[in-house]
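A protein chain is absent from this complex, but the other protein chains hold their places.
Right after this comes chain A.
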Amino acid sequence: MYSKDRKTATPDGNASLKQYVTDVRSFSSQYGSEISISYTAYNICGKPSKYPAYGDFPQTFVMRTYGKWWDEAPSRRIAIMPQNNRDVKSQDYIDISFDRKVRPLSVDIYETYHPGSVVRIWASDGFEKWKLLWEGPPQVRDHMPNIFSPPINKINFCTNLLRLEFNHSHLDYYTEIDAVSMTGTLEPTEPVISHFVCDASEHCKPPECEEESNSSEHKVSNAQLNNENSASSAILPNCSKSESPSESIDESSAVGKNINGAFAILPDESVLKIFSFLDLVSLNRCARVNRPFNALATDSLLYASINLKPYWYLISSDSLNYLSLRCKYLQKLDLSWCGSFPSDISPQNFCKFIQSCGKLLTHIRLDCCRFVCNCCIETISRVCQNLTELTLQNCIELSERGFVHLATLNCLERLDVYRTNIESSALIAILKASPRLKHINLGSCRAISTMDGIAEVLGTYNKKLISVDFWKTYSLTPKGIKYLSQCNLLEEIDIGWCLGVSIPGDCFLALAMGCPRLRKLFMGTLRGINDRDLYPFINNCPDLEQIDLLGNRGITSDVCFSILKSCKRLRFLDVSFCEQVSDSEVQEWKKKFPHVDIKRSFQSEPECTCAFPNHY
């Protein structure tokens, strides 16, 4: 049924093939739940099902967040080594595969709601190499269905695996992707005529071939390419070792000082301070200037916090081995998105790295790292006794056997196990061992059988809890909410789509009374809640900033107006699909309360009303 391939002939006579996505390899987040097909990543497969309709449809791929709201919530994460991030940061990704390998000519992305979030497109040869096809800033577009097909770079291999990266921080609401098609040629057309791009200002020549071009877009990509190569030499051992500074620099240390010029009069500490603002690529370039610079730029103090996420496509086991020489004082490590192929990073190598550099680690982020297995968790639990933050989003390889080891840690302040297979017993042991826990994300954890039991433990043992995310966990009931109300410091609670709380009884009264500091309250589609359940929050939680009431049919405009009037700090209110709240009232409120961002999503089907409709 899928990928009804369409063959056409290109002007140069080669057969070109248009394919739709056949499978999703991995992704960083999805709105839908694990057991459902609504709003899930898999909807990106096949032909467009909704395009050219525009609206909020369950048949599309929707990510978990948008805008700045999650970065302003109490649960936001502090960036590690933010200077590594590109100008355009990627927030989410999806890896999609196609039936047949082609040399891509164009990639079409069918955006059916809030378009403009795609910032990068990568192509992979399926083993280890990723090449950038396109990169650009997030775009501001009209509220119209859109086929986004940016001009893409030529690559010198055939591919059937693409990665799309998204930045949706500028969007008003969730972006929705209906389908992606890739058009390409089956056979290599002709050997690509290659030119070395020589840029005098750059130290290193790119060893890769790139077609010369005049357009500014391609210049960007050349700079990007150089950047990539430098980065790879920073992180890959082979390049850097061969360019040892001793080859080019005089052995005498005095001469070395002279070479260092004005920097020589600065104390080392000052230079280190300056270096500490550099990203990994620049640090590596500095390390290759001369011997004193090399000594400073490879100083372990500069490698206390490392963020490798922006370089996910370069990181391999070798990079870890190489970095381990510099990471004597490593405290924070962000390896998220790295190791997209099994050959990139092996669990054994990761464990070796943690064993040699992990003693002081306090933060480890391993979101979407597919190499993470039970033995990695065992090693982390054994070595990193001071660990305060561990994020394991989408680490689906992990099982109960791995998670139980985490119960030996007792400094944990943040645990993020979104979309993992963690089970109740391991989680309860971890929670009991971590009295300092402040943030926990249990979103879409489908293996937890009794969320009420978890809530009971949270309420009893984790009194310092600040944020809790129960997104799309179906076993939570009003009983669990009552337990949670014992966490009096709670500032953020996300119980969106917890359908077990549909008939809440008086649990929200208990929650509002017990947690007066609440700033963020997400309770989308609790179906049965009504005005009476919301008034306690208005009366007891004056700090409320973000409230999500999506899909709650029972609530009326009265309570929404009260919220807008009484919660002085309110900035965000989602009343999409609240059928008792009319559009005109929302328009009125938007004028009256301009400091609040009031969200109102919609579904609209093109209706056929005539006798002979054009059917799609």
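Note that contacts are C-beta pairs under 8 Å (C-beta built on N, C-alpha and C of every residue); 3 or more make two chains touch, one makes a residue touch a chain; residues count from 1.
Note that contacts and distances are computed from a predicted model.
According to its UniProt record, the chain left out of view corresponds to "Protein phosphatase" among "Trafficking protein particle complex subunit BET3", "Anaphase-promoting complex subunit 11", "Proteasome subunit beta" or "Protein phosphatase".
From the options A:26, A:59 or A:85, the residue with contact to the unseen chain in the full assembly is A:59. Only one of A:20, A:39 or A:322 touches the absent chain when the whole complex is considered: A:39. The missing chain lies against chain A, touching residues 1-2, 32-33, 35-39, 42, 45-46, 49, 56, 58-59, 497, 499, 502-503, 524-525, 527-528, 550-551, 553-554, 576-577, 601, 603, 607-609, 611-613, 615.
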